[in-house]
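Right, one structure below, let's go through it.
One chain of protein is taken out of this complex; the other chains stay put.
This part shows chain A:
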């Protein structure tokens, strides 16, 4: 490998941003300006340098956070530091929508254009006008659906710059700060914790921005009213101080981990299997079986990955959990790692969740300082630590193998399965990848016992479930109900609008149902029997204020934008579907019949022949609208 880095030089600001992440370069081989005699005597690099490839994405974030965009000089310097070919780094940087490779204003206003915001009267990005030093961009769902319409303001730079990725010790050779930190900076909107990150803003009807109201509460928005009886997953969110480990322990924290250590890894897996826990990210795979398959792999090391890249439009449950009860995720990741024999865990956190990033960073730092992460957790001789990796705007990275590629510093393109992640996952090693909500369910399984947990819900869908209710309802938010409640029960709690036209279950990859189908039981098997899906728990109520064809067009646009482009059925198929939906936006009946036949033809091939779940499900929602709601009739 004889890399050619080009002649562009980084600015001092860019060099500083990269060095803040990676430390100062040790030699000219790594991008130092002055070449010493020692540099001429031996070459550095090789495997050791290439092993740091996974720092490419954090490095791109560092540049983009500081300057607002990634220049040739900045990218070249980062490549030199990490021994990454510039063409590959360019390919990675252009993959993510939060990065810009062209000069861009320091302040970027990202306007959600997705369904929940559309139903709540969001305006188009073009209607925002312009201002000096501000750019307005459209964005897919920001995960703030309970407060729709939403925009997100990102400001680059800031004094000293932010280090949004908690640089783990191996990156810099410095030990993590052992001093206990006060939880300041968590509940205030922006202080020293991360100056480069804008707060999510509420969009007022006048069109002015107003900082999110955070005083008084603990920063948790959009959950069921506090104190509702019987809450299991949400019992702490909004009740405890998310910045306080003591508060977490006072509310039952770290009981489950102690029980796990008492049981041993094999028994933990048995409990989770007996509890019947199914994955909550959308695929409903049995968690116990996944853990067992990972734990039994002879290849080492094993990895644990928590998929917090919650990007399905209309989904925000994982954000509410991470913002309101971050230690619960730290504890459950520790238990999962103990069960599958992993000593290193990655939390892949959606790039659009600045507040969740802050709470999780703080919680991990605190847990580390108190011996709840590290070399000897609770004196049990078990070593485990968590590294946060921030996504950069790519729905596809919620697909587990795409997520692995993203962490490893490659384009977030899904891999072919088999081999499955339990056999060859992150860095080619056995990996258990679980959704946030799935992991958090492990805590009640261990504290209540598998039998008591399995008694909740239905025999095939056990336990409590979080639902993300948004759109045309009086009280949008995350609702926790035991499996088995009907769609009507849930909407009854949230106060549906009178003129409901449809309900979208499962997000853009899910399906629409009619308002007269409220007796559908919200279980994996109940929705399947009804010919729809529970997906990630999205329940998006749609009234007649927005024309259905416009919503369907937005779904198609979403998949066109988010297709990674690797396989033909998805790359071209999503474009052809969007074109067809454009043509029939104002047509019905016979005038739309040809294009609907075309949509079905393309949709079938996408479902059968796409590499991953994105292409396979991209046509679901539109198909259900045609078949179930009678769109275009």
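The rule we apply is simple: contacts are C-beta pairs under 8 Å (C-beta built on N, C-alpha and C of every residue); 3 or more make two chains touch, one makes a residue touch a chain; residues count from 1.
Going forward, contacts and distances are computed from a predicted model.
Engineer: Looking only at the UniProt record of the hidden chain, which name from "Cytochrome c oxidase subunit 1", "Putative tricarboxylic transport membrane protein", "(2Fe-2S)-binding protein" or "Peptide ABC transporter permease" is the right one?
Structural biologist: From the listed options "Cytochrome c oxidase subunit 1", "Putative tricarboxylic transport membrane protein", "(2Fe-2S)-binding protein" or "Peptide ABC transporter permease", the omitted chain resolves to "(2Fe-2S)-binding protein".
Engineer: Check the options A:66, A:411, A:424 or A:465 and report the residue that touches the missing chain.
Structural biologist: A:411
Engineer: Taking the full complex into account, find the residue in A:46, A:547 or A:565 that is in contact with the omitted chain.
Structural biologist: Of these options, the touching residue for the absent chain is A:565.
Engineer: Residue-wise, where is chain A in contact with the chain that is not depicted?
Structural biologist: So the residues of chain A touching the unseen chain are 1-4, 6, 72, 75, 85-91, 94-95, 97, 101, 394, 411, 416, 418, 560-569, 571-576, 579, 583, 598, 601-602, 604-605, 607-611, 616.
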